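Of the protein chains in this complex, all but one are displayed in their positions.
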Amino acid sequence: MRHRLAAVLVAALGASAGCKHETHDVRPAQELSQSPGGVVLSTLFAGGVPSAIAGTLKDSQQNAYAMNEGKRLFDAYNCTGCHAHGGGAIGPALMDAKWIYGSSPENVYQTIVEGRPNGMPSFRGKIPDFQVAQLVAYVRSMPGLAGGFWAPGRNDAMQVKPGENTVSAQAPVRAPGAPPP
Amino acid sequence: MNDALAATWSPGRGLSAWLREVRHTEIGKRFVVTAFLFFAAGGIEAALMRLQLSRPANAMVGPDLYNRLFTTHGSTMMFLFAVPVMQGVGTFIVPLMIGARNLAFPRLSAYSYYVYLVGGLLLYVGFSFRAGPDAGWFAYTPLSGPAFSPGKRMDVWAQMITFTELSALATAVNLVVTIFKLRAPGMSITRMPLLVWAFLVVAFMIIFAMPAVVVASSCLALDRLVGTHFFNHAEGGDHLLWQHMFWFFAHPEVYIIFLPGLGMISAILPAFTRRRVLGYDVVVLATVTTGFVAFGVWVHHMFAAGLPQLGDSYFTASSLIITIPTGLQLFCWLATLWRAPLRFATPLLFVLGFFVTFVVGGLTGVMLAAVPIDLQVHDTMFVVAHLHYVLIGGAVFPLLGGVYYWFPKATGRLLNERAGKLSFWLTLLGFNATFFPLHMLGLHGMPRRVYTYLPGSGWHHLNLFATVASGVLALGVLITFLNVIVSHRRGQRAEANPWQADSLEWAVPSPPPPYNFADIPTVSSRAPLWEEPSARGVVTGLATDQREVVVTTLLDAAPDHRTILAGPSIWPLAAAAVTGVGFIVSMFTPWGLPVAVALGVPVMVGWFWPKGRPTPLHAEQPGTKAA
Partner (left out) sequence: MMPASGYALAPAGPQAARLAQVFWAFFAVCAVVYVVVVALLLLGALRPGAAAVDEPARLRLVAAGGVLTALTLVGLLVVSIHGGHQLNPMRGAKDVLTVQVIGRQWWWELRYPGTAPDQEVVTANELHVPVGRPVLLRLVSRDVIHSFWVPELHGKRDLIPGHDSTTYIQADRAGVFRGQCAEFCGTQHAQMGFLVIAEPEEKFQAWLSAQRTPAPPQEALSAEARRGQDLFLHGTCVMCHRVAGTSAGATMGPDLTHVGSRATLAAGSLPNVHDHLRRWVADAQSVKPGSHMPPTPLSAADQDSLVTYLEALR
């Protein structure tokens, strides 16, 4: 009798609380904007008053479905063409902790949307916002910065690296030669 | 004598005693009640699925929730209801039927229940966290693998499997040893009730089949958590490996569910036909043969996978052959029923319902055994119809008959007979009306596991009919549920043998006292309560101040030695908690297993700590004498 009561209570709590890791949100209600200035990179605001930031990237960062979609898109949109599977080729490695343009979700979002000097294309208008958010989550899971238990596992192909869920979190550092923050 | 036995065998009162319970009657009832609660949950899932399918392009349930519903429905019914309820019936009835005071390993039976409960709660807590599995109860890779099932959903499934299979293995080992060694003196192996034979065969089947699925689910969990390549074809693994391992377990699993149902029919018929079951030897040999052949048919689930034709043909042959022993059992029961002075009480009605329902499923099974037919109807509603006909017709109907038959023994009260008859007719008609149309839907192209279908498909009317009929089926089952709840408190009181049945469990009061039999009986025939003089021989010389039982030889059940059975203990609950912690934490990190081992060592030490009470030499050796 006590077991059943406990189960009901846990279920009731669970239904309200931590299911953000496991929902399959196919139409995330994100209101990011790919127009310039849509996502703000700094946490400092003139006058101490934050400007209205359109949307947040937080929702997808700990969501297993979003990260797995990000992994699928990373291959489908040919990010592997320059970054390989994280080890880097003509583009920098993404599975290490060295970040040229910073590791926050907003920074990675801007990298994908704006492009960066020396070869990173701009995907503004080409990849919908919610998919950019999924890619951001996946890219940050490669060095273990996002996802934790919910990061993707190994894929069903020749193994060139272990699954992201076996990577221990690495503290992000500035890549040598990267511009100062 | 009785007071001394009661003092020795009673568990005490209060929550502590309830948690430390090791009596087989109580554990058996807990299994059955918990299993029927899961049955209700599975039924609600089915109702939601049927509502969603009642019309095309329905937006009531989206694809993700539907996939979680049918996965949870299948997993609940197969792993949390069908096998555990048979575990429960076996736990309750086998010691009573063989004249024993308890199962051979009382604490193991408690552990078996607690581990099952943990597994069931894991699945449903997962479901409520939206982490319920969604890749089918059969979890084919690669869909269930790391690449296509993100998150913890399929890890919840894999660990639920581990818990429920551990539980089943524990019960199986317990049943085998109990049946082999604790039978009443004189109950030779050919005088054992047919239900006990069924449980013996099923227990061996569990021991051989369950490890396959534990291995399979562990390989899946390792692929997902650690990155092994059991099912990664690019690195030498194989997706067919999953199918073979899973079905090698899962086909025997359905016979593990089905054979106890057949055993229950053999147990129920004598009371209502006033005849022993004709062809005892045939039924025994048929049960054993079915148990063996069940392990040789699994590829019939994989006929569409493109395996070589010659191999497929062998499995067609074996899948057809397995009909013969089941058919022989049916013919023996028909011979028993034929022009017998039948008493049409609810248990017998459910047995008759079994005949008209299960045979449909058996015959569609014969059709499915043929590769040409299977290639068209595999993975369609035709198979859904078949599996429900054989599982509900072949296992649930006998089970419901068993509920009406043994409820008086378990609780001391009779279930209401009019409600029982109403429930039977609604269940029979509702079931057939729900599932028969599905045969046609499958032939008309409707696949399984679809959350919706197109308006122009022509499937609308049969689906709507099935949905409405499922309401009748639900009502029928609900009436039995209500019957149990009400009769439990206010039913007519039952004497020891309300059905004038023939087996030993009817020799004890209803409900049985904690020690079951005041004197362990001796047996000299297959129907002890019918064919023996009322002055039956009993066993003497057993201590009443310790939990002493007589152990008999395997074949002839001659008294061999005495042993002390374990008493109430907290260690099964502690062991189940450690098992739970270990396997649940290991869903997240492999460190869970070493932690479980570390916690498990003190628990095992506590469990097996020797009870140091010297056994005094008795002046009288155990033997038998006329009462």
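Labels for the chains are A and B, by order of writing; each one numbers its residues from 1.
As a convention for this text, a residue touches a chain if its C-beta (ideal position, glycine included) is under 8 Å from a C-beta of that chain, and two chains touch if they have at least 3 such contacts.
Only a predicted model underlies this, so the values are computations on that prediction, with no experimental measurement involved.
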{"item": "Hidden-chain contact residue, picked from the options B:47, B:143 or B:585", "value": "B:143"}
{"item": "Option from B:160, B:345, B:390 or B:446 whose C-beta touches the chain left out", "value": "B:446"}
{"item": "Among B:377, B:501, B:542 or B:576, the residue in touch with the chain that has been omitted", "value": "B:377"}
{"item": "Subunit B, residues in touch with the chain not shown (by the definition above)", "value": "62-64, 67, 135-136, 140, 142-143, 147-148, 233-234, 238-240, 273-275, 278-279, 282, 304-306, 309, 312-313, 316-317, 320-321, 323-324, 327-328, 330-332, 334-335, 337-342, 352, 355-356, 359-360, 363-364, 366-367, 369-380, 443-459"}
{"item": "Residue ranges of subunit A at the interface with the undisplayed chain", "value": "24, 26-27, 72, 76-77, 125-128, 130-131, 156"}
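Operating definition for what follows: only the chains that are shown with their structure count from here on.
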{"item": "Residues of subunit B touching subunit A in the complex", "value": "15, 37, 64, 117, 121, 124-125, 128-131, 142, 145-148, 150-153, 223-227, 229, 232-235, 588-589"}
{"item": "Contact set on subunit A toward subunit B in their complex", "value": "2-4, 7, 10-12, 14-15, 18-19, 21-24, 26, 64-65, 67-68, 149-150, 152-159, 162-163, 165-166"}
